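One structure is given below, encoded as structure tokens.
Of the protein chains in this complex, all but one are displayed in their positions.
The chains carry the letters A, B and C, assigned in the order they are written, with residues numbered from 1 in each.
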Amino acid sequence: LASVIAPRALANNAGDPAILELPSWSRSLGNPVASRPYGMPSKYESNLQRRQSPGLTQTAQSSVSFSPLQGMFGMITASGLHFERHHQGWVDVDPRRHRLMINGLVKTAKVFSLEDLMRMPSVSRIHFIECGANTGMEWGNSAVPTVQYTHGMLSCSEFTGVPLSLLLEQAGIDKSRAKYILAEGADGSGMTRTIDIDRALDDAIVAYGMNGEMLRPENGYPLRLVVPGAQGVSWVKWLRRIEVGDKPYATKDESIHYVDLMPDGQHRQYTSIQEAKSVITSPSGGQKLLSKGFYNVTGLAWSGRGTVKAVDVSFDAGRNWYSAKLEGPVLPKALTRFNIGWEWDGQSAILQSRVTDSSGYVQPAMRQLREVRGRRSVYHNNAIQSWRVNASGEVENVQLS
Amino acid sequence: LASVIAPRALANNAGDPAILELPSWSRSLGNPVASRPYGMPSKYESNLQRRQSPGLTQTAQSSVSFSPLQGMFGMITASGLHFERHHQGWVDVDPRRHRLMINGLVKTAKVFSLEDLMRMPSVSRIHFIECGANTGMEWGNSAVPTVQYTHGMLSCSEFTGVPLSLLLEQAGIDKSRAKYILAEGADGSGMTRTIDIDRALDDAIVAYGMNGEMLRPENGYPLRLVVPGAQGVSWVKWLRRIEVGDKPYATKDESIHYVDLMPDGQHRQYTSIQEAKSVITSPSGGQKLLSKGFYNVTGLAWSGRGTVKAVDVSFDAGRNWYSAKLEGPVLPKALTRFNIGWEWDGQSAILQSRVTDSSGYVQPAMRQLREVRGRRSVYHNNAIQSWRVNASGEVENVQLS
Amino acid sequence: DNNKTPAAELARRESPYVLTMDALGRPATPAEVTAWDIDVRPDFAGLPPGQGSVSDGEEVWINRCASCHGDFGDSNKFFSPLVLGNITEADIASGHVAALKDPTRVRTTLMKVATVSTLWDYIRRAMPWNDPKSLSDDDVYAVLAYLLNLAYIVDGDYVLSKDNIAEVQARMPNRNGMSDDHGLWKVDGRPDVVAERCLRDCELGDKVSSSIPPFARNAHGNLRDQMRIFGPHQGINTVAESDP
Partner (left out) sequence: DNNKTPAAELARRESPYVLTMDALGRPATPAEVTAWDIDVRPDFAGLPPGQGSVSDGEEVWINRCASCHGDFGDSNKFFSPLVLGNITEADIASGHVAALKDPTRVRTTLMKVATVSTLWDYIRRAMPWNDPKSLSDDDVYAVLAYLLNLAYIVDGDYVLSKDNIAEVQARMPNRNGMSDDHGLWKVDGRPDVVAERCLRDCELGDKVSSSIPPFARNAHGNLRDQMRIFGPHQGINTVAESDP
């Protein structure tokens, strides 16, 4: 079946057996409708799954599973491939029992059931979620081989839910004193995070819907907070409580972790925003190009401060850059897909992408980030990513200086 | 566990046991990451699945499974809940063996593998797909009880693929003679449809990606044609061939079926475009409202001729109408989610939605459609849908005159 | 607007490298085109040579088709009847099947189809349903001749071939039954139903003229099990309760 694997080899002059011999699926009756009342991907796609990075954590419940960006398209993330980051495992919450409480600097502390929340006005918005630790293992050196591991704590969905501002208004938020909110989860970790009141009153959503259906359990079913542009840990899953306050809360996951070590030994605290970032998802590390010629080079760009303005791509290790085409709609605090054509001549080449966002900020090189933050900052690594295509066609993760 | 089911009943003055007694998931360690390398919905969501309509067809391979619109959010359809319409079952195509041929009025007939196609420039676009027969069973009278069955041959995804115009250009299409294309599938039915050359050269896509991953087998893996705005049968699945021609092909599925019977006994042929249509998805038939008060009324609107311009909602059987809020982005030939607030006073009420699209076309009432097309037109039923909320809270599918 | 750029321009302007997409894909060989180019147009372009008699077709039909469509093409078991009468000589003369106007008459395949090429094309690519693309071209001619005979379009001694199929087309009972008088082909076509966007005191008809009768309440299964188990939109228990 050489022709099955290498489509260009014609076994004889007549043509490709894949055409001349009709395949079985052209000559038989197929499967019934609703064979799978809830459908799944083709069996031929089984290599694309979310994966742990061996050795990254000691336990599997305080750990990460990465989205296979190398096999993804467009801006929407297939919900079954959404990345995970848990601190005490994920839980199966009974939606009939789940409650949302709002307390603190409000006129009336409130309790909402899912029925209440789903009766309220809702919005539907497409947003990316990126863990603050995404690409964190690369601060020191090239550490992991594929874009799944370098950048896979990243996903994007259409979220549906109630604007947090509406819920705070319903509780009678004291706007003269409110400066922060605390969001708290119903899982074992009771995850808490301090969120800026500006964010809370702007585009934060108490969400139940994700890509047309309810949230997945691993993503917080039946309720999570969506804080567009903020690092994923702020998007508290299995959301049970919102407290309105006038001081930051210094929770564990913004005081011991998710704090950014600087060269002078200080830690930056409350670094919530994910700055503009981009990465080429194909060709990317661990792939092998089989022949010279034209390739669409594709990737993703995003910014927690607004929209993607432009993405430039370099094929010569950052010496020269060309404008990629952005797939629309280009939405605020959402992933933007970019594409650009490239002719591979069979020689070694280093590919990079670099985003500029609507604030004018330009994605920096790794070297520039290190000059300011050192090599042990752990979080907020939004450096330009370099992929070297070798003459063999193998693509690997490299860093430049 | 009365309070579990009826959250407002407080078992004692202290409060809701669902709050006072911490649930098990707040007091235990959860599940590991990548418990499911490809995730699935919560078990509590199992009622939402695609379903056949009993008695609609004689066989399950030439049949339909309907999307559960009553439980969906936003504009994106969860891929596992995407509706199906097959004529000879769905097939599991080996992507390594699959080929795309382009022949006919072209300079050079061409063959492409998936490798070729995935190396070419791509676009990613959000579009609805609606079967021409959607709501077809309602031409005569109210026939089915829920929005899943009345409107569920409808889905919307972000598709990624090569613009058909680019492929036709690569084959050297003879634009001076080309007026139509024939699209053909690789499944047992070898489904064929004639497509307008204007559509083919405008926004048609030879797609492999759907909501961030490859198409599902039931949706044409690894390749399908996407013809934005045209009825679903034109979106040939398991696409194997495109022929460029100068006359229409009168294929079976545009000559014996998908032809619209008129009162004078003639059939309209080649009625490809899905006109503007909308429906309230909640509250909708088969649901039961449990109490009076505020409800967000939500639904979907779409148009095969462009974008949704406005959606009006009536709560009094069409006497008075109010503007619903459209969730953005409002995209051409895509689903648009609308929401509007409503206060249910416990009395009987008939709810309707009506879309106006960018061409100025206004969705008609069932009566107006019948005046022109009779009651046996089978396809292209885009009438205003009416749901009656009874004093009992039960919602049912009614028709008005 | 990036998305409006012509496709070729799209590729060429994005990089200074010579974009040789031409190497992607390859020319199809003649044998390959022959293998897949199986469509037959109304003007019979694409129709291969061959022939088959009604009696040969009867044999094919009995062996390969009757199990699903019935000996006389009138079975409703697997699919709607292909033939069932309802076609008259007057229809064959006029090219419009009159029974299509009668709501009490079943609408069969042969009552509707305007082009015999459609039947030839479809039988070859899709039938038998569970063994598609297994008939020889002669078998297709034969079984189609049989089908046409069942509909009284050809006589029992007819031999259908590439040379005479145009004559059959001239006798197709609904050959004039198709209309392109509509606005649903072009995206800017003119709609046939013009509604008004009335907002206040509208008179669109507010009397309920149809609803699902109580006996059919559970015909689609227990609706309680088809709605979410929590929230404001739970399902009616159509098994347990009748509507108060």
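One rule holds in what follows: a contact is a pair of C-beta atoms (placed from the backbone, for glycine too) under 8 Å apart; a residue touches a chain by one contact, two chains touch by 3 or more.
Because the structure is predicted, anything quoted here is derived from the model rather than measured.
The hidden chain, counted over the whole complex, makes contact with A, B. Note that of A:His127, A:Arg240 or A:Lys325, the residue touching the chain absent from this view is A:Arg240. Contact with the omitted chain, checked across A:Ala78, A:Val93 or A:Val144, is made by A:Val144. Although one chain is hidden here, its contacts on chain B can still be listed: residues 8, 10, 13-16, 19-20, 22, 26-29, 95-96, 114-115, 118-119, 222, 293-294, 315, 322-328, 340-343.
The rule we apply is simple: only the chains that are shown with their structure count from here on.
Arrangement of the chains shown, judged by which pairs touch: all-to-all, with no pair of chains left without contact.
Every chain gets a centre from its CA atoms, and the centre nearest the mean of all protein CA atoms is that of B. Relative to chain A, the chain whose mean Cα position lies farthest away is C. Spacing of chain A relative to chain B, judged by their CA centroids, is 27 angstrom.
Averaged Cα coordinates give chain B a centre that lies 20 Å from the centre of chain C.
Taken residue by residue, chain C touches two or more other chains at 3, 10-11, 21, 24, 26, 28, 32, 36, 129, 132-133, 228-230, 232-233, whereas all remaining positions touch fewer.
Counting partners per residue, chain A has 8, 16, 19, 26-29, 95-96, 115, 118-119, 214, 222, 293-294, 325, 327, 341 as the residues that reach two or more other chains.
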